[in-house]
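Missing here: one protein chain of the complex. Every other protein chain is in place.
Here is chain A:
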Amino acid sequence: MPSALSLSKGCTFLQEGLGFDRLSPNGVRILTDLTDLTVAEIRNGFRGGDFSAREVAEAFNANVTAAKALNAFIVETPEKALEAADAADKAKAAGDSLGALAGVPIGMKDLFCTQGVQTTAASHMLEGFVPTYESTVSGKLWAAGAGMLGKLNLDQFAMGSSNETSYYGNVISPWRRAKTDGGRGDNAALAPGGSSGGSSSAIAARLCPAATGTDTGGSIRQPAAFTGISGIKPTYGRCSRWGIVAFASSLDQAGPMARTVRDNAILLEVMSGFDPKDSTSLDLPVPQWEANLSSDLKGKTVGIPKEYRPDGLNAEISALWDRGIEWLKDAGAQVVEVSLPHTKYALPTYYIIAPAEASSNLARYDGVRYGQRDLPDGAGLQDMYAATRAAGFGPEVKRRIMIGTYVLSAGFYDAYYTQAQKVRALIARDFELAFEKCDLLLTPTAPSASFALGEKQADPLAMYLNDVFTVPASLVGLPAMAIPGGLDSAGLPIGLQVIGKALDEQTVLNASLAIEERAGFTARPDKWW
């Protein structure tokens, strides 16, 4: 446990309402809103006595209440945030040892089962479902002292890339297209990305300093890129899947989302660790990622996969990628071109494997044990199943269940599913060969900046293409992080992705830190909500 190392280096904190005054190193008083602080700053400021945990929780609760227009939360739990804050304040007053996240309120994606608090996966199917148990990951966060601000909206069953499939309405990004040299600006509602769109929107709008996400094919990284924040999908097996509503079990991984690399490291350390209740959980010690953060990349070699720069790649994304390469060189890294020849097959492979696993996982929603039941007059058991599932699932969920059912059905299994698992093995071999020449990969996170809601909803395939750069690492279980790199000509965030070797989250975090320090991304959405 690192003691309260002060990030605010010698600054004096003077409490004042929800904000507080701070003396900058040259003695100038700066008023800072508590909700502008990072997780590390909240942790350290609370420990150092600059403010109480209750003040932090109240400040974030107020922001959550005032941001209904973003629709980022399905359920708000201000009382949970205050309860954890009061416990932290009491522990501190008593001189008890403090958890790693004492005093820090966070948002919880509504895919994590939370005891006594409705958990819906943003579906009608699970409306009113109140778990009698706590997911392993959320339980670890509460045990470390974090408080819950609420359950965050998402794409239904985490299936979507724009947060337009939630039964509880679209999440709106706090970002809007600005009047710039390249754009006229408008007030169109933009996608926060998906599926962790409530998480990304809430963090970018300062409704929470950090949140949980889950990533099956890019559901942490693409929303992070769309909203100018960062997020890491760790190696498959680092975080327990127990108590997370299942989508595609061989791909699903939990991870943190926050505004800084350090904050992600802090949360990931708490969320990771062996869990006997998940048969794919890795029985390995959790590294000290935060303590080992270093943006010095001397001795590291960065691979640039040539297949990630197809003809027609967005020019601004391409230019940012080039800047990212220069930033990593500046941090001391060598840069080499590498080849991942099966890249173009990753997305179609994913759209066989993920629906196949979903069709199996979602068979449990039968109207018998939990969730909705639709029982037409005189219906038998089979009719009840079919009516319940027709009423409870949204169109994208039905589409994926049916694709999955088809590719697993007798006569088609080998042509689709077995073939996809073989191509997946070839994709894994591509990465193995590339990692003989380099220690990490640098790529764009998403092929474009955020788009307007409704723009891609009519064409499922166009929506699927959002995940073209994030899906390969998911198929192979590799750690990968999204990091903001700048704004495009419309004033919207665009980002970079760092992919590492299995279990080497440290290099991923360190390279991301090197980018963070050089990108100097401080842009934030103007408040309109």
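Basically, a contact is a pair of C-beta atoms (placed from the backbone, for glycine too) under 8 Å apart; a residue touches a chain by one contact, two chains touch by 3 or more; residues count from 1.
FYI, contacts and distances are computed from a predicted model.
J.: If you had to name the missing chain as UniProt does, which of "ABC-2 type transport system ATP-binding protein", "Formate dehydrogenase", "Aspartyl/glutamyl-tRNA(Asn/Gln) amidotransferase subunit C" or "ABC transporter permease" would it be?
T.: From the listed options "ABC-2 type transport system ATP-binding protein", "Formate dehydrogenase", "Aspartyl/glutamyl-tRNA(Asn/Gln) amidotransferase subunit C" or "ABC transporter permease", the omitted chain resolves to "Aspartyl/glutamyl-tRNA(Asn/Gln) amidotransferase subunit C".
J.: One chain isn't shown here. Among A:R323, A:R373 or A:R518, which residue touches it?
T.: Going through A:R323, A:R373 or A:R518 one by one, A:R373 is the residue touching the chain not shown.
J.: Tell me which residue among A:L98, A:V423 or A:A449 touches the hidden chain in the full complex.
T.: Within the whole complex, the residue contacting the unshown chain is A:V423.
J.: Among the options A:T349, A:S448, A:N466 or A:S512, which residue touches the chain absent from this view?
T.: Looking across A:T349, A:S448, A:N466 or A:S512, the contact with the absent chain belongs to A:T349.
J.: Using the touch rule from the top, list residues of chain A that touch the missing partner.
T.: Per the touch rule, chain A residues meeting the hidden chain are 128-133, 235-237, 250, 276, 279-280, 282-283, 342, 345, 348-349, 351-352, 359, 363, 366-373, 375, 379-387, 389-390, 393, 398-399, 401-403, 405-407, 409, 415-416, 418-426, 428, 460-461, 475-477, 502-503.
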